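Starting off with a structure, shown below.
Missing here: one protein chain of the complex. Every other protein chain is in place.
Take a look at chain A:
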């Protein structure tokens, strides 16, 4: 079954790439704007050979990773504190619901005013967008604590800190993982957007340069790279999730008795 899925997935991709080759060659779309697959692949090969490309990739990944780490830590700490301190959840709910839907890109002018084209501009946008993803999941996860598990911990004299560490955190962890996985995808989107719009160094800025200099195949090649990055990030996040949650019913296999 799994083997069949791999074959079907591979076939689908091959057909997609073949269409990408054939449609421009047949003149159905303008080749100048939609270069065929082979030309994009050539451009990708040139990019990979260029050290400036690797610098740009490094910049993007730096902004992504730093932003994601900051947002995750802040989201986890804020989520736990909001849940544990009495009344804080009720007091913050409306503010969170107001701030959360603000699109991060709406903060671009603010970021430019504050930090210009520095890395900090990218970080501001990335952190703002990813923080909410993590925070909301942590808030849900903490609510999921089983009253029986918590009473058990209390009956054995576990204090607040021990209960956070041994009961609340493991219960919230599956939610935290989902939050971080979502945040990782959002962080990549925002990192590339920030570079593209603000001009902070990175893949986004390189895409903008390619577009301005009519280097259409190169532009597509860079877009493909951002797509591959997103794919790798998701696969990586899922692997980490499976390792850390081996005990969880969503991951563990058949129960043996």
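Here, contacts are C-beta pairs under 8 Å (C-beta built on N, C-alpha and C of every residue); 3 or more make two chains touch, one makes a residue touch a chain; residues count from 1.
Here is the rule we go by: contacts and distances are computed from a predicted model.
Not shown: a single chain whose UniProt protein name, out of "Carbon monoxide dehydrogenase", "ABC transporter ATP-binding protein", "Cytochrome c" or "Molybdopterin-dependent oxidoreductase", is "ABC transporter ATP-binding protein". Which of A:89, A:120 or A:248 touches the hidden chain is settled by the complete complex: it is A:248.
Within the full complex, the residue among A:167, A:203, A:219 or A:237 touching the omitted chain is A:167. Checked against the hidden chain, the listed residues A:41, A:70, A:119 or A:158 yield one contact partner: A:158.
By the touch criterion stated above, the residues of chain A touching the omitted chain are 146, 148-149, 151-152, 154-159, 162, 166-167, 170, 173, 247-249, 252, 255-257.
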